[in-house]
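One structure is given below, represented as structure tokens, and several questions about it will come after.
Note that one protein chain of the assembly has been removed; the remaining protein chains are unaltered in position.
Now for subunit A:
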């Protein structure tokens, strides 16, 4: 047995190996961050060194050109609203499907699950036409409603697995006390679903915040752009201006990195739980 967990020479060399790999992993961040503070000439002359003076000039320019506050808010609204909608519709549906396991609901569940293998590319063409006809184009609400449809399969699947593990007894007690099915769900079951809700919200957030193709198809105007879209059009205009571009990239990457660092324990747990259930 490994009761004697001494810090051996072998462990030490593995530790060094880990640190070396970690440095290799972080090099891209180093390059982007340090060069984003340099004036263009310095960036070209010396890409590897630290900046001579930390100038925020690139950042203020990039902030202004990409309209950072607007696009940040758009990304935030889309991510939050999509999450709220997805959690509500998929938790309710999953709950009902487990508790009322009729033939119809079994068929529906199979449909939701099998639709997960449809790649987005296979539906995007009619979807854009459809969105155009209903007037969804260039509205962030159009994007949000699309995420409801695309996310519901996986979310329902994860909730479905979790609801099955909730004992019926607690609900029966509430029903005896005169609570309606609706009340039982929101007051008793939904709070019990919290662990899986956290998982789902985190997975959805990473996906929706970073998504590029769907917003690219639905959104065109600068007012409704998300962070990936704004970054994309920024690069179209300032292709070779690496000084501004790197500041814009850092601004774009920063919110999700901060979110990750704050939530990392839950994100890692969520991925683990989600993958084992799946």
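Points worth noting:
In this text, a contact is a pair of C-beta atoms (placed from the backbone, for glycine too) under 8 Å apart; a residue touches a chain by one contact, two chains touch by 3 or more; residues count from 1.
Here is the rule we go by: contacts and distances are computed from a predicted model.
You can't see one chain of this complex, but its UniProt record names it "ABC transporter permease", from the set "ABC transporter permease", "SpoVR family protein", "Na+/H+ antiporter subunit G" or "(2Fe-2S)-binding protein". In the full complex, subunit A touches the hidden chain at residues 1, 5, 7, 11, 14-15, 17-19, 21-22, 25-28, 31-32, 35, 43, 46-48, 88-90, 92-93, 95-97, 100, 105, 108, 111-112, 115, 117-130, 145-146, 148-150, 152-153, 156, 181-182, 185, 206, 209-213, 217, 228, 231-232, 235, 242, 245-246, 249, 252-253, 256-257, 259-261, 264, 267-268, 271-272, 275-276, 278.
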